[in-house]
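Left out: one protein chain. Kept in place: all the others.
In this document, chain identifiers A, B and C correspond to the written order of the chains, with residue numbering beginning at 1 in each.
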């Protein structure tokens, strides 16, 4: 199998993967949001007992496992967006713009405070 | 602000966004995995009381909100991968290959059974 | 080991369990919130591909596994509350009162709408 260069390519590959297995019936947005959250939970499992410093300096085997969990989250995220006809990169660009307004550099520098309390 | 064409571009933009605000101190992989899971939880909130059919046919306003939650998950996922030096598309390609082996078409057609019980 | 009759008894048992193993060092509220969310994710894994009707009628083996996941969530919830000096039943009573005000019977009967949109 060759590599995957873009999110769009990943979207197509996942749609084919599901179609071949007749899995569309399971892939409602509701179910996919559950799968996505379940995989996010597996990421937490890797990090829950680590210090922040340790989480930045993972043993190679753990880093490998974490990479595959990140992949799982991405797969379900792309699949969910596809089923809803949402373009994730477009949505991300829009969100980034909103965040830039909610968190102006001057007010949020060095502070993790939520925007509505800045 | 112009659009964002690729995951790589999103990665760069997010790194700059954090650097400008001196937010690297908060962005340990541990903390980012928490942010990612929290945003996945917000996706669940939109879908929890909907039927599967309803989740496929969202009112426009809800679809808009869901798009921004998907964006949030993607932002933190890309940021997390960046802090760990992981390429999400490469990891996704690897995972897809593993899944193809774990779920051969003949055995998994029309069944949502986990691979270790197929 | 005899049974556990009350949440308070569970709290004491968990505190002893952690103390014997010198695990207090890992049991910051931050870490425990991650453990709690990770276990909630495992619950989702059991239900993600099931219909709502199927989820009400689990095979005995699955029901057994789900019972142990529910236990895991409860263990970490009680432990988290303990570390913060919060009484979970007292908080639940308070929340139930708030919910009764937010969701008056007349307005919310048969509707899953969030209170701020009722």
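One rule holds for everything that comes next: a contact is a pair of C-beta atoms (placed from the backbone, for glycine too) under 8 Å apart; a residue touches a chain by one contact, two chains touch by 3 or more.
Here the structure is a predicted model, which means the values were calculated and not measured.
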| item | value |
| --- | --- |
| Residues of chain B (touch criterion as defined above) contacting the omitted chain | 26, 31, 34-35, 37-42, 44-45, 47-49 |
| Where the unshown chain meets chain C, residue by residue | 1, 3-7, 10, 13-14, 17, 20-23, 25-26, 28-31, 33-34, 36-37, 40-41, 43-44, 46-47, 50-56, 58, 63, 66-68, 70-75, 77, 80-81, 83-84, 86, 88-100, 103, 105, 108-110, 112 |
| In chain A, positions touching the absent partner | 33-34, 37, 41, 49, 51-52, 112 |
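FYI, only the chains that are shown with their structure count from here on.
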| item | value |
| --- | --- |
| Euclidean distance of C-alpha centroids - chain B vs chain C, Å | 25 |
| Sequence positions of chain B contacting 2 or more other chains | 33-34, 37, 41, 51-52, 112 |
